[in-house]
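For this view, one protein chain was removed and the others were kept in their places.
After this line comes chain A, so read on.
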Amino acid sequence: MSGQGIRGKSAIVGMATAGVGEAPGFSAMELLGQAAVAAVADAGLQMQDIDGVFAATSSHAFPTMSVVEYLGLKPRFFDGTNVGGSSFELHLLQATLALEAGLCDAALVCYGSNQRTAGGRLVSMSEPQWHETPYNPRHPITAYGLAASRHMHEYGTTREQLADVALAARGWANLNPEAFARGPLTKDELLSSRMISDPLTKADCCLVTDGAAACVLTRADRAKDLTAKPVYFLGGGAANYHRSIVAMPDLATTAAAESGPRALEMAGVGIKDIDVAMLYDAFTINTILFLEDLGFCAKGEGGAFVEDGRIAPGGELAVNTNGGGLSCVHPGMYGLFLIAEAVTQIRGDAGERQVDDCNLALCHGNGGTLSSQCTAILGSEAAL
């Protein structure tokens, strides 16, 4: 028994994205601001109602200070925990704790990046690891290439199976008008893509886009009185063992094997109950790792699981229905876009890509080099 006391006690009542794809002429904070304004409006609240701020970006050393100043807020509670792309799944948990404790009444979770149009001007805040620098790793791809090499070695995972992940992502993106990379794509094209860090090619890498996202949470009792259909926070779990890929205990198994069960236990649901799985696909190997580690399939069977369109539209499991980081959007930290798609699906607003009777979504965030793993379970009123 852990954390069930906060199950269903908060809800996402407003959600928005901005600048998905390319947003030339806008700064990261301007995009974040647009998403925040739209999310607050979506909730039917006023910006001055926001008294809790949760933020992380790749370009602000003190993200909550910058957000508060930019939006003219005076929050009672704020948290800028930065665990890379998984920050926002963790922020849902932190925001729920703060709301439930009465430390704030309306929490804004937000992110923004102009990584694509800023081009070479973007300087990473991620510091090199001194014991790695003599070997010139090109993180993050070097780290993910190492993990993929190990997964192939232990389980016989193939490049064809990695290509199946990218192919499925594109299939979903082709149903999503907001996705940045749309259009036909063949397995041959994927397999002949330029090798960057063996066994990963350019086609195994996520997009580099601009984009911002924001959501607003309130306590569940208040959510019922607001304009948008509430999407309830049912469970959250986190696990983290390392910073540098060198210190990852087992390169073929991530800490999602702990964060997932923690989140599911809090939510009181099983993995088979999940209608939509939003898995942080910075690289194709991620999807396979997380399908296994979260329990959608047995360890080592992720490669076979993604074959034959099983995670593509019309397949057995709806995975990354927005098109994922591989074909929809990836501005550097992708975690809040997982939540945005889960909210869209649970609200029933996903158009052509809508999953039937979508009541439970799992969002799995990944940060660093397969380092921080944070899982959140979201559900409709029917799932409460």
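Everything that follows uses one rule, which is that a residue touches a chain if its C-beta (ideal position, glycine included) is under 8 Å from a C-beta of that chain, and two chains touch if they have at least 3 such contacts; residues count from 1.
Note that in this section contacts and distances are computed from a predicted model.
**Student:** The chain that is not shown, which UniProt protein name from "ChsH2 C-terminal OB-fold domain-containing protein", "RNA polymerase sigma-E factor", "Putative ABC transport system permease protein" or "Indolepyruvate oxidoreductase subunit IorA" does it carry?
**Tutor:** "ChsH2 C-terminal OB-fold domain-containing protein"
**Student:** Decide which residue listed in A:138, A:187 or A:224 touches the omitted chain of the complex.
**Tutor:** Per the contact definition at the top, the residue touching the missing chain is A:138.
**Student:** Can you tell me which of A:22, A:69, A:198 or A:308 touches the chain that was removed from the display?
**Tutor:** Within the whole complex, the residue contacting the unshown chain is A:198.
**Student:** Per the definition of touch given earlier, which of A:9, A:150, A:229 or A:310 contacts the omitted chain?
**Tutor:** A:150
**Student:** Which residue, A:40, A:226 or A:245, contacts the hidden chain when the whole complex is considered?
**Tutor:** Result: among the candidates, A:245 touches the missing chain.
**Student:** For chain A, which residues lie in contact with the unshown chain of the complex?
**Tutor:** Its contact residues with the unshown chain are 129-138, 141-142, 145-150, 153, 194-200, 244-247, 251.
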